[in-house]
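Removed from the display is one protein chain of the complex; every other protein chain stays in position.
Now for chain A:
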């Protein structure tokens, strides 16, 4: 406002109401624009170019996308992303089961709840290293268990048939803990009168859970679904730590495939990487839109 000294006060006082929120928003909004919104547009732009990250960008139209359609690794990644998504959803019933198991008031239960939550607090790098070691053939505890069960020794992370499942199991461990804590909070807020009334009517066990408890847990289930779907499509750390996409690219997922192409040791392919990122982004936007629409309708009703 000091730019127009003749009538700063009139301008400020006239627009004070409408300008105030923008002044509060400005710092956060600028950072968000600079590091999130603009880069999304730039990525789309870069995906139409051939670029090594240093020299000039060369416009090649949709060639990156055409190449992607012909790339076997792309289809392996897509297939694995679907596997991740589907199997990751097991964290939701799993988390509910653990939460139901722990929703008691006995001595020390609070400590038990926090210890069960532990896997979520530690870094996925640590989780990945732990599971790699547990899967190690010859001496790993899980591989010993599998050998005992099937009578066959399997090198899970080196076997194209099992590698993705092995990594997903490692991911399910912290994700189940996350869903558990969401459900524990939800169970805490259940209306006891309704539960008692249903019990009076003779409902119990699974029937009570399905008809009375689960509807009341809907908000917790929704958040659990959101974080699980997003988490499954974001899977990067575990793949990177445990297999780097191998053996022979069989455990690739889009997020790691993109990283590998863009910062490949054989030369940076920023354009191609950006094209993969755009595909992943579009897939996730489908889910994000569904989530946002639901949150928006809650916002309007609430």
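The rule we apply is simple: a contact is a pair of C-beta atoms (placed from the backbone, for glycine too) under 8 Å apart; a residue touches a chain by one contact, two chains touch by 3 or more; residues count from 1.
The criterion applied here is as follows: contacts and distances are computed from a predicted model.
Asker: The chain dropped from view, which UniProt name applies: "Acyl carrier protein", "Carbohydrate ABC transporter permease", "Heme exporter protein C" or "Biphenyl 2,3-dioxygenase ferredoxin subunit (BphA3)"?
Answerer: Checked against "Acyl carrier protein", "Carbohydrate ABC transporter permease", "Heme exporter protein C" or "Biphenyl 2,3-dioxygenase ferredoxin subunit (BphA3)": the hidden chain maps to "Carbohydrate ABC transporter permease".
Asker: Write down which of A:68, A:85, A:167 or A:258 is the residue touching the left-out chain.
Answerer: A:258
Asker: At which residues does chain A meet the chain that is not included here?
Answerer: Residues in contact with the chain left out: 18, 20-22, 24-25, 27-29, 31-32, 34-40, 42-43, 46, 53, 100-101, 103-106, 109, 112, 114-119, 121-127, 129-131, 133-134, 139-141, 144, 173, 178, 181-183, 185-190, 192, 195, 204, 208-209, 212-213, 218-220, 222-224, 226, 230, 233-234, 236-237, 240-241, 254-255, 258-259, 262-263, 270, 273-274, 276-278, 280-281, 284-285, 287-288, 291-292, 295-296, 298-299, 302.
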